[in-house]
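Right after this comes chain A.
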Amino acid sequence: MVTLLEVKDVYSGYGKIEVLHGVSIHIAPREIVCIIGPNGSGKSTLLKTIVGLIKPKKGSIRFFGSEISGKDPEEKVRMGISYIPQGRNIFPTLTVMENLEMGGTPLGDPSRIEMAIREIFERYPILNKRKKMKAGSLSGGEKQVLALARASMIKPKLILLDEPSLGLAPKVIDEMYRQINSINQEGATFLIVEQNARKALRLAHRAYVLDLGLNRLEDTGEGLLNNEEVKHLYLGR
Partner candidate 1 sequence: MTFLLQSIFNGLLAGCIYALFAMGLTLIYGVLNFVNFAHGELIMWGAYFLYLFMESPLGLPLPIALIPALCLTILLGLSMDRFAFKPLRQANRLTLLITALGLSFFLRNGAQLFWGAELRTYGFEIKRGWKIFNISITTNQIAIILTTLVCIAVVYLLLHRSRIGKSMRAVSDNLELARVAGINTRRTIRFAWIMSSSLACIGGILLALDTNLQPGMGMINLVKAFAAILLGGVGNIWGALLGGIVIGFAENLGVLIISTGYKDAIAFGIMVLLLLLKPPILYGSQD
Partner candidate 2 sequence: MKKIFYVLFTLLGVSLILAPVAKAQDTYKIGAAIALSGSIAVYGEGFKKAIDLATEEINGKGGAKGKKIEILYEDNKSTPKDCVTAVRKLITVDKVPVIIGPAASSNFMAAAPVAQESKVVMLSAQGAAPALTKAGEYIFRVFPSDVLQGKGISDLCLQLKYMEVPIMYVNNDWGLGLKNVFVENFKKAGGKVTDEIPYDEKKTDYRTELIRATKGNPKAVVNLTYIVEGSVMFKQAYEMGINTQWICGSAAKAPKLVELAGKAVEGIIGTYPVFSQETKDYQAFRSLWMKKYGDAKIPIFGEYNYDMVHLIARAIDQGGYTSDGIRKALFEVAKGYRGVTGDKTFDQDRGVGSEYGVWTVKDGQIIDYKK
């Protein structure tokens, strides 16, 4: 199997505090991979380490076979890794249009950015309607759409998603996952971190369980959903 991203034995954390104590995952192209685990298990830290907001202390991260663990997020975005952080994931005082422009920064050429925006507007007409509005005044669902749109401006190969369903209404969550699915159909790979994992697991091709900064389990999404131990320890009931 070809690997798109390979994280091998990564140690990482904030300052003196180590959160990840040797985590390894791998993702094949066009996969949706989900990571679940309790609070403080290091899921978000893993995403931040992959995207480069935190530099790993040890271990290797390979993207298309080349080592990227020392690189800055700016570079990684240019290589095709998009990241949507948890919660605050848009620029509230910039307009919708400007948000998208910012997302397109790595494209460089203004005409390419313009084209990308046009495509985005076709896909999400709601954003076109709101393009002059400050992003901060959008509704929760619209913000989430904008975040996704911003991240897909560069047609990324890999999208890292941190808790996309946090604080969202069930309907919006459903919509969100439909979007993820359709973007995936078009060729993008997803790595999703989720707390309330049932929906994500149903969608995911494969999934990992992380606990206390270590790999616990790895299986297909379905497999984990039906794993008694996982049910008991991580999904509740």
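As a selection rule, all candidates are chains of the complex that A comes from, given by their letters.
In the analysis below, contacts are C-beta pairs under 8 Å (C-beta built on N, C-alpha and C of every residue); 3 or more make two chains touch, one makes a residue touch a chain; residues count from 1.
Note that the coordinates shown come from a computational prediction; the quantities given were computed from them, not determined experimentally.
Novice: Of the candidates 1 or 2, report the single one touching chain A in this complex.
Specialist: 1
Novice: Would you mind writing out the residues of chain A in touch with candidate 1 in their complex?
Specialist: 51, 53, 72-74, 77-78, 82-83, 85, 88-94, 98, 101-103, 105-106, 110, 150, 154
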